[in-house]
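Handing you this structure, nothing more for now.
Removed: one protein chain of the complex. Kept in place: all other protein chains.
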């Protein structure tokens, strides 16, 4: 096992990785920008190196500085955390070229899954269902109608060359489709200089379901069940839970089996997640994350498996050492992402934490780098704490969550704790009947 | 279930009970002395009533004030917590006479187990082994020698009329016994005016093993395994763990079965603990605690059962609703009692908490009413926090414990965190080979 | 005492209180109230009616209720809770329901402006079905009655001001 791991990240995830290292008796090196000199992970690390000024490009994305820090501290391995360089295949490669272990999968796997088009093609090859659509550009209205009849309405017309909603049209039947096709083509031409459009089934109320996976690169792949991350605002996850209240046992087994089989075929070596949209009993590939995820703790709560430790063990070349049948997922867990933001208008709220008191007691875990007197810097993303509640069932979990949210004190800055308090008290959320549009409707209502 | 529970206690245990109530949707009433007006449980409670000045006799032991507080707030039930009135049978009775539910067992059970002599007699009747000894006073040297031969050396000569070590003599063989008997009789006569002495087997290196029990008063009794509380200083528990590293599966099943059978015969209705000395494969009754115990969280970690909730449910007349075979104890848990004391000489250290940062992350639970800026009052016992670590095995638990102790910051007052850090790093403690004398030898060494 | 409803988990800042207390001294005001967002703080100090001009500190022992005084550096006395610090403040010596009259419909034992003799019954606190007569610790004039009839009181609740 490694003697010393450099953690190339900041905030709560840097602290999370530090904790996993210390739990394994591994020394840690914190690298940090000047803005994070007083961060908790820096204070707790065995060694620390300031690698640049606050802008991420000059520090947390500064590959030469990170490699130099690893050199002068004599680290064995570099853990990229989440965000920043964690999905940069070139970084993985250069880390390895410099003789360090990169705590993550093969660079090629990172690159493939980081490219939307290659990832979708790879998913198809790996037997993962994707959203049905036309094979390529639609040549005529009758071809569009035939394709739509095959994949089923409603369908979405999308520009081949573009993204971001330009040239995108929703058709609910044949008549609408025929009327909208020329409009979509004209918009696509205007926006991207190419009038090619293609067709895709439109999912109007899907859930976001993802499967947590571990592979050791020697054929062993297991899953830790699914997570439901449907509560999103502007495509950002806000609250996650496992198991999903929207899946039955059959659907759960089906999606986990699909995901495990795909990683077996890929020979994947690290932790990873495959994300799906789920509607009407069917799963459709969104993307694969070739790294740890923010919401990983809820899977840890159910499985008792420390995912960061497993990631380090796998990176050190160890075999998983257990099979799917050895893993017992029990109970229910929910994570609230606490952001330093105004809970009503979501304006970021950096500044000094005047009061800090984390909740405790049974079934409550807090992953946060906050402390009283800490200055939340304005340069980075606003996630400052993850409150994780565990219970033997969803009801117990929700009750503990609500109680912990009552206890949680973060003074001096705005946080999204009040939003989570509203969610935890909401009857519809508590019923578990929500899709990826639900939270935005809840906030608008 | 109750609408509103009055918590007749203070500190971390009052907060613990508050949390269980809130997790069940029950409103809480905090009663407090003037010294505890800013305590966390008072701040978090739905309602609070100041019941008197700091001395416990005038506040936390002030039965009329507590009952008046229950009356003016309209509480349904009173939870006595740990210490104070929790083992006062008269309090249990008067609470019930005033129409409130007492969250605890029958007053008679409290009274019986609170009286050392009656408790030992009750234990015998309930089939619990007690330390073997003479039936009563020893009449002659030959009777002493016969008895000692029967129960086995070493034996302890003890004054029938007294306690506190006066007239107590340890004999390792027949010759010593015959020589010491007249000395013991003379000392007993001098100290207590009665020269009667009796014989008891002496245990020179026992472990303290206790079994956590729940009974619903309708025949259902289950155990949550044993706890090893051998790490003691001046008969005060310092660190507890479960399962005991000193028991094999056979011994564990044996002692749990003895304890369950005893409570079944007693018709016991609440949570409770039977404490044993364990040496050379045999268990001997020490006492029964007819209340929650400080170290209850480690049993919660292994079982996933919230003991305070069960206590409330049973008090409300509910049946257990599960059997022993439904309970699955897995993993390993250790609790460190963090006292506001100098870690070297154990002088109490009340005062203002200048810095406070509790550890977090996987497998760590903190039960504490501390916060930055809180004044630890000098009037009460010095327990200010319980750090509980859980792991899938003892090694993982110990690693997490050590890491969490590294993270834990309590500034402004002395605490016993440094002692726990020393313990967590000690090879002999980590080996699990310790008895109730071990910690004092460790501290002396 | 807080009764009913949910709470704010934020503790008052003792330094803020101290500085507001100093401002009270300095300005001769009897009360400062300040609110930001959903937080609010108020400090007040009763100004003796007979002495509106600044007076030298009076060395008056708190009458008959020494136990209620903040005890030691950690004692957060009930006075801190309700802001009544005057030495003539009569505080509840026990928890219960305070009644200002002997029976419903009867006139109160005393009213504002009454002169009372030492030992005179001022009100009753019912605790555990027992009616406890609360007597004047010394002679004086009733200048404030802080509670209504049939009010639940906790230990240390300010009841009346006797000057």
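Annotations for the structure displayed:
Letters are used for the chains, namely A, B and C, taken in the order the chains are written, and counting of residues starts over at 1 for each.
The working rule: contacts are C-beta pairs under 8 Å (C-beta built on N, C-alpha and C of every residue); 3 or more make two chains touch, one makes a residue touch a chain.
Just so it is clear, the structure is predicted and the values come from calculations on it, not from any experiment.
Across A:21, A:45 or A:385, the single residue that touches the chain missing here is A:45. Within the set A:93, A:194, A:287 or A:375, the residue that contacts the chain not displayed is A:375. Although one chain is not drawn, its touching partners on chain A can still be listed: residues 34-38, 43-54, 58-59, 64-65, 67-69, 71-73, 98, 350-351, 373, 375-379.
The rule is simple: only the chains that are shown with their structure count from here on.
Note: the chain lying farthest from chain B is A, by mean C-alpha position. Distance between chain centres (mean CA atoms), chain A to chain B: 44 Å.
Inter-chain spacing, taken between the CA centroids of chain B and chain C, is 41 Å. Residue positions 6, 9, 11 of chain C are each in touch with at least two other chains.
Each of the following residues of chain B touches two or more other chains: 44, 371.
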